[in-house]
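Left out: one protein chain. Kept in place: all the others.
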Amino acid sequence: MLKSILELALTASTFAATFRLACPILFGAMGGCFNHTSGCVNIAYEAVMLYSCFFSILGSYLTGSPWVGLLCGIGIGLLISVVFGLMAFVFKANTLIVGIALNSSAWAVTTLLMVIIFNVRGSVYNERIVSFSPIHFKLLEKIPLLDSIFNNNIILVYLSFVMVVAAFVVMYKTPFGLRIRGIGQNAQAAYTAGIDVEKYRWISLLLMGTFTAVSGTFLTLSGISMFSENMTAGRGFLCMCSIAIGKGNPLKILLVALLFAYSQALVLVLGTLSIPTQIISMIPYVAVILVLFFNGLKNFKGTADIEV
Amino acid sequence: MKNKLFSFRVKKLGKDLAQNDRLIINALKYGISIVLFLLCGSVLILLQGQSPIAALEAIFQGAFGNKMAIGNTLRWTAPCIMTGAAAIVAFKAGVSNLGIAGQVTIGGFLAGLIGAFYELPPLAHITLIIVVAGVAGLLWSVVPAILRLFFNINEFITSLMLNYVANFLTQYLTQQVLAGGLDSWGYVNMEATPTVLSSAVLPDLIHGTSATLAVPIALIVAIAIAFLYKYTIQGYELKQVGENLKFAKVGGVKVVKQFLIIFLLSGFISGMCGGIEVIGTYKKFNTGFADTMGWDGISIARIAELNPIALIFVSFIWAALKAGAMQMERVISVNRLTVQIVQYLFVLFVSVDYEGIYLRAKERRAKKQYRKEMESVA
Amino acid sequence: ACGSSDSSGSAAGSSSGAGASGTSAAVSDKEKKTCLISDSSMAADFDQVIWRGFTMLEANGWEVKCIEALDKAEYEEDIYAMAAAGYKLIYIKGDAIASVLIDIADEFHAMYPDVYFILVDSYIEHDLDFATAVPVDPYESSFMGGYVAALMSQTKEVGWIGHMDTVNLARFRNGFIAGAQYAVPECKVAVGFTGDFYDPIKGQEATYAMHENSPNVDIIAHAAYISGNGVLSACSELGIPCIGCDAWQGDKGDTVFWSTLKSVDLMVFNTANRWLNNEESSFGPKMSFNIAAGSVPYDTRDLSALPQDVQDKVQELMEGIKSGSIDVFYGDYAEYKLDY
């Protein structure tokens, strides 16, 4: 039993699945890390992603092009983040509550839209919805292991990893990243340095909206070409967690996202053994707690205390 | 009035400009929110080709139209108050307990078990269930508490993740362990534990409706919390711990203990809520019944501005909307999701910082006035 | 208020038409009006199949309505409210609602003596003379799915993907295995799970995983609700023939050649028309709607596309089950036999 678990856990297909499942988490997390670093408590990932899922298929349905779908997704992502920004920055509402309200209504709104536009409940599936097609790298064909893990994915999967590098460079090599980090640590100081704090907060928020929306597009247009109610299934929260655990550092976030993706992949392969799925499904969430726990071990002093 | 602080406040009331401002701010806040709420709701209903007036009437009918409707509204009020109270305890003291749903789930599950498998005289049975459910919720909240206190790990994420764990764990226990494993075919409804014994059922508050004793229990909880924060030393310390931990620590407050109390109290109330829901409404534990309860609770608590007494009223309105939405769907062809949408729109509208906006506007006006005066002098 | 049928369903004409439209022509004193009270969201494919029965009725001039009773507290009120609104034939889906009905039966019946209930897909015990429970067991239809899969498989190795380990889902799985091994005793069945009801991405990945880890599997069936859509699209991508579930899913992928159906839509259509003709007294407290009773666990579009020899075998199996000469609960599977 243990042996077959190990075997399954280490097969190329598990890693290939990890590679793909990491994509939606990475997009959201890379877009959101600036927002997080700028000191904004934003939990609306789930909402942006779900809206984008719906509008992506709508765009693709109307035009037959996944790229238009992507644009529609990004458009709605921007719109939602503008709503968030208006509430949070202009009307100074509590951001946690705005996030909750957006998340909780996203399911209702998209479902209602689905009923109104497509006249179905549950899921929308239609031939006119076109997904991205996988890219085949001839070069990789000759290397068997890499081929099965990395080859034949849609462009977004590769882009998500490019995003990590891009986010890292922006965060640590550009004035923008430096300023965002400064704002997160001492917004008043940044303000006195003549930095338009509001502007930077807005930009980082819009980045979050844009890229979390790409995650949503990935979910619907990566081959399944369909939208179903609540299809984000908690991925938004995983984005948020990986940013928080990775403390906004894109490289650390990548590690955390891969861990989540890997544990999701495990759920799928271990299902073939007769381990109850409910138990396996807990893995990603227990993994978060364990990662945090091991991360926090260094703070352990033997007694309960709160650092002040 | 006996004490000076109060007489001081009372004396000021009426004359005090700040008091006046507060009134205006609250009027603005609820006025604008309700108007926007009605407006958005009407647009959504019109979009579905129905009359907003009819919808409103249906909602009102469903919430207060008859004994049954009032019972329904009250029935929903109870869990709203309980989860809201759990959120207030946590958030007022600076603890981001996002794990309310998980604690409700665990409490509900244990209530389902004890209700179905232990036999006891009615009163003892119900008491035992409520206490055990509370303790279960409390224990579930111990995990983020320990991680926070011993390892300095923020509870924001751990408590959120534990919701999923609680959900899957109870699913596993219900569907696989209790149902006797995959290959049995014993129960009719696999998503739930067996129905609780009649001795475990929470008696009705209004006979023939779904309002049970859960309502007074929830009221007691809310009032107790209000009392705790307003009049007790314990509540004073909790509040200070929440607002400035270092200040409290220097002042000699046992912060670790208080922090733990916050977690445990919040968890206990959540767990109790789960137990009461199960033996009051569902009569069995349904997997995933608490999915949205945590978020609802936090939203309601925030609308009530973390004030336990306001919480009671907000919960009542929230519940009325919920009960009314069902009637609306029955009577006219408006999807009940509409109500869910406007409910959260309302949350958005009230969360706006009207106080800040008002004060800024006021200051601007005062300055304009001054400038005008200066100009007219010059 | 609940979305109407799957836009691509168009099942009314196509799903075999067993005992369909002729009856509705008969003259009746009853109003053509019926409703469904369901305890689950219409999002589920199974609810969609039930609802398809209603759209078939609607096409025949009925007035239909559905209530998604997502909260336990409203069940009782829903029942009263629909009766008050003049619905004389009410379909109830979900045992929780059915048991509320049983609780309030006397009071209710005194108030509305001429309302009749059909308890859809319910195994509940009751002694009401104005209600009929109609269980629809997934075992038989899955058996048929497994049977076809095994016959069509070249490698004699087929796959099955479900959502989560629940007892109910085990009936789908065991029926499928029983059917496959009934057709080809040495046939192997690989089993996988998505771990989620609503996440098609996981369905997709579960299919990839099965394809990689059991390369011999050349036919995959799913019973994974909405996640199952991911299974179908992944199969289309990989070119693996696959079997849909709950509704005719031939439109959800190029390689979907079969769908295992619990034909509750037909049941709804049938019972409604028989009720219109005042035949409800013949229903009894429990009416099984299995193959023997006229259920058809597949769509004729699928059947006609199969190779002739397989078609014949399927027909043969159907006849055998109908006549009782073939026992789907053969051998060890006897323990799954339900006692209606």
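Chains: A, B and C, in written order; residue numbering restarts at 1 for each.
Assume a contact is a pair of C-beta atoms (placed from the backbone, for glycine too) under 8 Å apart; a residue touches a chain by one contact, two chains touch by 3 or more.
Please note the rule applied: contacts and distances are computed from a predicted model.
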Missing subunit (named according to UniProt) among the choices "ABC transporter ATP-binding protein", "Dissimilatory sulfite reductase beta subunit", "NADH-quinone oxidoreductase subunit K" or "Pimeloyl-CoA dehydrogenase small subunit"
"ABC transporter ATP-binding protein"
Mind giving the shown chains that are in contact with the missing chain?
A, B
Of B:Asn66, B:Ser198 or B:Thr232, the residue touching the omitted chain is B:Thr232
Across the whole complex, list the residues on chain A that are touched by the chain not included here.
173-176, 178-179, 181-182, 185-186, 188-196, 303, 307-308
On chain B, what residues meet the omitted chain?
2-6, 8-9, 12, 231-234, 236, 239-240, 243-244, 246-254, 359, 363, 366-367, 370-371, 374
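Note that only the chains that are shown with their structure count from here on.
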Chain-centre distance (mean CA atoms) for chain A and chain C, in whole Å, is 36
Per the C-alpha centroid definition, the whole-Å distance linking chain A and chain B comes out as 29
List the centre-to-centre spacing of chain B and chain C in whole Å, with centres computed as mean CA coordinates.
39
What are the residue numbers in chain B that touch two or more other chains?
171, 175-176, 335
Mark out which residues of chain C touch at least two other chains, giving numbers and ranges.
164-165
Please give the residue numbers of chain B that touch chain C in the complex, ascending.
68-69, 72, 75-76, 171, 175-176, 179, 182-191, 210, 281-282, 286, 326-327, 329-330, 333-336
Given the complex with chain C, which residues does chain A contribute to the contact?
8, 11-14, 16-17, 20-21, 24, 111, 114-115, 118-123, 125-127, 148, 219, 222-226, 228-231, 233, 264-265, 267-269, 271-272, 274, 276-278, 280-281
Contact residues on chain C for chain B in the complex?
1, 67-69, 71-74, 76-78, 81-82, 85, 95-96, 123-124, 164-168, 170-171, 174, 335-336, 338
